[in-house]
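What you see is the complex with one protein chain gone and the rest in place.
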Amino acid sequence: MKLLKLPQQRKRRFGFVDSFLWAVRIGALVFVVVGIFGIPGVAGGPEGSLFKTLSGEGVSGEAWRDLFISGLAQGSMYGMIALGYSLVYGVLGFINFAHGEVFMSGALVSFFAADAFATAGIWESQPVLALGFTILVAMATSTIVAVLTERIAYRRLRGSPRLIPLITSIGMSFFIRYTFRGLFGDSFKTYPAAPGVLEGRATIFGVEILKTQLTVIVVTAVSMVVLYQFVARTRMGRAMRAIAEDREIAALMGVNVDRVISLTFAVGGAMAGIAGVLWALLFRQVHFLTGFLPGIKGFTAAVVGGIGNMAGAYVGGLAIGLVESVGPLLVLDGWGIPAVSQLKDVVAFSALVLVLIYRPTGLLGERLSVEERG
Amino acid sequence: MSKKMKFRHLGVLVLVFALIAAACGDDDTADTTTAATTADTTADTTADTTADTTADTTMAPMAFPPEAGAWGGVLIAAGAPVEIRTLQAISESVAFLGVDQNRGTELALEDFGDVLGHPVNLGTAEDDLCLGEGGASGATAIAAQEGVLGVIGTTCSGAAFPAIPIFHAAGIVLISGSNTNATLTSDFQGNAGENWMNNYLRTAHNDLIQGAAAAIFAYDNLGLRKMGTIHDGDPYTSGLAGSFGLTFTELGGEIVVATSVAKEDTNMVPVLTEIAAGEPDGIYFPIFQPAGDFIVQQVGGISGLEDVQMYGADGLITPDHFSLPETEGVYYSGPDLGFDANAGFTGETYTNLVARYEAAYGELPTAAFHAHTYDATMMLLFAIESVAVEGPDGELWVDRLALRDFLYNISDFAGVTGTLTCDEFGDCGGNVVSVILNLDSDDPQAGIGNVVFRAGKGAGGEVVILPLG
Amino acid sequence: MNPLAATSQDSVRSAVKVGLLGGLGYIFVSAVGMVEGLGEKNVIDPILSLGYLMLIWVGLWAGHRAGAGALPGDGVSVVGRVWLGIVAGVTGGLLASAFLIWINTFVVREVFTNISPALIELLNLRQGLGTGVAVAIGGGALLGGAGAAIGTLTPLMRRALTGSFLWVLIVGFLEVILSQIFREIDLGVFLAFLIVGVTSWILLRNFGDSQRVLLGGLLAAFVVGVLVSQALSEVNLGLRFIPDFAYINRVGGRALTLSAAAIVFLVAFAATVLFDGRRRAMRARLAALEPAERQKWAFGLVGVFVGLGVFLPMILGSVVNELLSTTGLFLLMGLGLNIVIGYAGLLDLGYVAFFAVGAYTMAILTSTSTARNWAPELSFWEALPFVVLAAVVAGILVGTPVIRMRGDYLAIVTLGFGEIARILFLSEWFSGVTGGALGVTKIPPIELGFYTVKGTDTQAVLYLVLAFVALAAFVSYRLQDSRIGRSWMAMREDEEVAETMGVNIVKAKLLAFVMGAILAGVGGALFAVKFGTIFPASFSIIVSITVLVLIIVGGMGNIPGVAVGALVMIGILGGSNSSGLLREFAEFKLLIYGALMLYMMLNRPEGLLPSKRLARELHQEEAVQDAWLQGEIEQGEED
Partner (left out) sequence: MSLLKIVRLHKDFGGVIAINALDFHVDEGEIVSVIGPNGAGKTTVFNLITGMQAPDSGEILFEGETIIGLTPDVLTGRGIARTFQNVRVFANMTVLENVMVAQHCRTSKGAVSAIFRTAGFRREEEEIRERAAEVLSFFGTRLVGYRFDQPAFMLSYANRRRLEVARAIATQPKVVLLDEPTAGMNPSETREMTELIGRLRDDRGITVVVIEHEMKVVRDVSDRVVVLDHGEQIAEGSYEEVTSDENVIEAYLGRPARAH
């Protein structure tokens, strides 16, 4: 999808900024490596988390596995949310801050479906049907919310300076969030526990995984593949890509720009809706603030993966999920820093900064196009 | 306002000019003239802990109303209401605490009825936002209203810090039903806490008691030796986890990991893994919902924590939390809630009170502190009634300092939370904490009532174990 | 005869559409809990509660829109317009009735929490469904017609009517504040106000063209005013009978009595109508002035406002002073962020980090708490240089890695930095210094040598905050209009070109970050002192967003605009962690925030009081159309 146009990294003489960035790069690398492996032979220094594990006092091997998988599950959902950011960015070139609320709306509204199924006993007796329908409700809600936001607000702002739609989306995010709070209250909605078939652990390739986490990972992966095929193969998908390249030319070529942009929002919304149900399945509690942090993390993931790039969004999501799950214990704990878990967002955002310092266009952000030539 | 205070403000004015003048550098006629007039205003800078507020109201010529004390007084016209206010956390994530408390106040008003023939008015409920900013702005708004005698609040200790001096300057007493921070009152050893002021009282327990009692139960009764603690970045939970750890270590136990989560965290695997690495036998997590829910729900999936004893605290003692199947077998420390048999000041039993609560608000109490707040309100109303002087035409005169003194001398006051006696630093609560055990998630109320351990404050401030029931 | 015959089909259709929107509005304010939540607050006793006011407003709006929807060319008469309003009102009423029937028939509270029995009672006027429906439709028709009718009045009458109504609401609403002002106002400050006001009026009339006379006279009046205000400060003006008469005690706060409401309305109405001629004449005279003359006048007026403004904190009472000091703190941050975004175009979403750095530096260096293991216990003034230093360092630390990032990347990375800062301050890791979750308490008041500014002394705090705000505004203003300011502007327009014009991008960006950081840092330091205690929870992302919103709503790049933004967003609506003038709306504050932002961005993106530059930028096309023939010009490139 759309390539982000960044200034060509120039070969400059080594200035203040370069020395600073190199110091950060090297410092971060040393920090991470020492955190993991420690400084062998130095008593009283950082022990290194891996060394701790090997000597049997740190995090156990199984624990690393659990951390990894929970990070993967969390990251899959971030990836799904990141997609919405990335798609919209690709097509309209602005960050839709309200996307976290799109995710929340699906999670919150589908609660009532899930709750009804649970009360009726269908949740247990027909788990696939019930879950499927719940996901449909969530997708529908999120899609409607996403498309409506575009229709009401963003459509009128095309072509205005980029700060305007950004602020609008922040306003939209507040508006949706507190409207939902007004409508559905500020209490936590507790989803019914995952149906019996999804309880306990399954063994995949000799690795034990909680079935709910497995479900999350599988469903997101499948959704991603389907979406990718959609964008790559269908006419509408091609139209989306055309608009991402150049909206005006696409319009000249007969693409109905408004419709395709709506569709982009719809697709992003649907993905967020799926993520909403998965979120509820895993964590079971949703309320009107549920979208806030995942929204920001999704945005982070989109940038880490390379904004505007679909695969990048997913990869970025997985990366952020893994980093915040594994990172604190892997790197910080090795340094003997207390209470590392509370620093997981610090780790996640630091990872973001580092990724951008190492690769200014994100992990899968494509290299720059050919600059203007005479 | 006294003349002195006015002059001080002038001084600030001068500062404004000085700053502007310093910036411009060419216009300095203004500050020399004004500075000259304020040359001798430096006198009153010594802090005076007993407030210097004067009477709010004009005096009548006769013996009534009597001469006002140092904090002034309030003259209530015949038939006019007695003004008290609430300042609780009634929005955002802690609303379940503050709203619950305001209901306690409303019920107390209902039970107490009129004060010597005057109705009681609560005015607009102020929000402490559970933050210093909210406490300050709410307190300012209340202090600006005329004739407010006392305030019930705050919900959060953080909001109380800036609110107390504002009320102090206005001669208003503040009684909290849920502040537990030790520095607001005393350490029970006769040392005033550094944020204590003499217009502040509370009916809630002091953190020192709960943390210590919870640790004693963990060490002695549960036989735990290695524990992890989790707080959520809130001063309350952080303080509680800290004082738990202190006592637990003193007893000979070991805190293997003291860590925390963020309130909005959902994935608890990392934090639980961090704790698992320390191989504890128990985890003390005195936090709130939903983070507490996530922890009990996810702890089963962590290898190494299969047999660990989970141990929460009062932030989680709610029917919602107790109805999670995973909470069966989990202990919770908190203020003693075995109130059922207790009768409050008006003779209303706690059981009855809860029934009325449910009837009035359509749900069971969402937290424990409505009871403490009920008592706090009762105490305030009783004190007002006791110190009020009736005028010839049905007026009422209440001296603020007398009201404060009366409250500080309250002893053996019958409350639904137990018998209340205020000490010299405003700690009035029974300071009895209990540990409960949830056995059946289908009957959360039974779990909340299932007390397995009680402890209270001894004469020297130490923790003494009390018999059950 | 069909009164609508004269109106076009289109007008009717759009009236129906507006009516449906109005009906949705009715449902919305009811379902999100505004009607019930605000139902207890009586504005005018006993007839008007805030909750009903919301519904009335919806009806009037719909009618007005529908009436105005008829195009002038349609030949729609006054009666026709009123009928259009009624059509809209009835349509809305029908939709509202459908909603009423639905919520009366089914119990939907399980899902929609705020559709409670109490709400249903309110909407039914406690008389059952029939009344509710009748009122919805009848009231809709009435209000719709009224709304449209207002639209047909002469501009003067319309202004008088709506303005007077607004005054009634304001007076009813600001009960606490107005009571306090009337109760506490003393003769001294009243006379001072009078002296400065009258003197400046005379001066402006007679010596408007001589700046020296004007300034000298003003200064003299000001000095006299100060002396008088101090000398007579103990003599109460004795105006307490006014609030005693105007307000009546009710559950949920005091409300305006009906007779007082009528008086306020009549006075405001009469004043608007009577003084209209004079106002117009004044405006005409002002318009006729030469630009140089006008500048002199503006200069004089600013002098008067400053002269009077200085006395205001003595009058306004503690609540307003408290609000204004909070507003001032945010204004300080707003001015800083205005440099970063408004001047230099760097979208910083983690601005709160600098605020936190300032607050924590001040708190740690000055706290006298015995619980702290490292407490240098400096005074405010000793610690202030360190605050600035810390802000500079923070500015460079945040600024350098992002120097080569653009727009959206910058946004997320700075947002990340903001969160990193908050979590680090909160963390166990640094709790030895920062106090972790327990924050820092016992931050001492500011010693000025002759006076101690305690956090609880709202008046003194306000003066202090205003002094710093004035300083910040002064610095911003001077920087804006300088070589540095121009280089920021150029960078904002086109970074690459700015560089080829010789602007050192690294220096320019870092300077913007550092200046912004210093202002926020000082704001943080004042924040710490004002509250005497700080906790990490005060420094969440929402603060960054609030500051961003206030400068955008106010008018980015324009210092008075930022001030207006701070006043509206923080002073009136209430900031992220504080309540504003409209404290009754606290529960819906963020909802209103969102709605206001949407409205502003869609209809007035340049803000309430924009800089000329920004207004031009956002309305380029119109400006160009005005100035040139369309064909001759092309639009400037974007990016």
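Read from first to last, the chains carry the letters A, B and C; within each, the first residue is number 1.
Basically, a residue touches a chain if its C-beta (ideal position, glycine included) is under 8 Å from a C-beta of that chain, and two chains touch if they have at least 3 such contacts.
In this text, all values refer to a predicted model and were calculated from it rather than measured experimentally.
Q: In the complete assembly, which of C:Gln127, C:Gln211, C:Gln295 or C:Gln620 touches the absent chain?
A: The one listed residue touching the chain not shown is C:Gln620.
Q: Tell me which of C:Leu378, C:Ile505, C:Ala595 or C:Leu608 is the one touching the absent chain.
A: Considering all chains, including the one not shown, the answer is C:Ile505.
Q: If the hidden chain were put back, which of C:Lys17, C:Arg406 or C:Arg486 would touch it?
A: Of the listed residues, the one touching the omitted chain is C:Arg486.
Q: Extract the touching residues of subunit C with respect to the undisplayed chain.
A: Touching the missing chain: residues 474-475, 478-479, 482-487, 489-490, 493-494, 496-505, 511, 515, 613, 616-617, 620, 623-624, 627-628, 632-637.
One rule holds for everything that comes next: only the chains that are shown with their structure count from here on.
Q: Among all the other chains, which ones are in touch with both subunit A and subunit C?
A: Per touch definition, common to subunit A and subunit C: B.
Q: Please list the single chain whose C-alpha centre lies closest to the global protein C-alpha centre.
A: Per-chain C-alpha centroids ranked by distance to the global centroid put C first.
Q: Between subunit A and subunit C, what's the gap in Å when you average each chain's C-alpha atoms?
A: 35
Q: I'd like to verify one number: the distance from the centre of subunit B to the centre of subunit C, where each centre is the average of its C-alpha atoms, in whole angstrom.
A: 33
Q: List the centre-to-centre spacing of subunit A and subunit B in whole Å, with centres computed as mean CA coordinates.
A: Taking the mean C-alpha position of each chain, the two centres sit 40 Å apart.
Q: Give me the residues of subunit C that touch two or more other chains.
A: 423, 426, 428
Q: Among the residues of subunit B, pick out those that touch two or more other chains and give their numbers.
A: Residues 233, 258-260, 262.
Q: What does subunit C use to touch subunit A in their complex?
A: 28, 31-34, 111-114, 341, 347, 400-401, 403-409, 411-413, 415-417, 419-420, 423-424, 426-429, 495-496, 506, 541, 545, 548-549, 552, 588, 590-591, 593-598, 600-602, 605, 617-618, 639
Q: Quick check on the complex: what are the subunit B residues that touch subunit C?
A: Residues of subunit B touching subunit C: 1-3, 6-16, 19-20, 23, 29-30, 33-34, 37-38, 41-42, 45, 47, 80-81, 91, 121-124, 126-127, 129-134, 136-138, 140-141, 143-146, 158, 161-162, 165-166, 169, 183, 194-195, 231, 233-235, 237-239, 242, 258-260, 262.
Q: Over in the complex, which subunit C residues touch subunit B? Could you list them?
A: Answer in residue numbers: 41, 176-177, 179-180, 183-184, 186, 188, 219, 222-223, 226-227, 229-230, 233-234, 249, 251-254, 310, 313-314, 317-319, 322-323, 326, 369-371, 423, 426, 428, 436-439, 441-442, 447-460, 463-464, 466-468, 470-471, 474, 530-538, 577-579, 583-584, 586-587.
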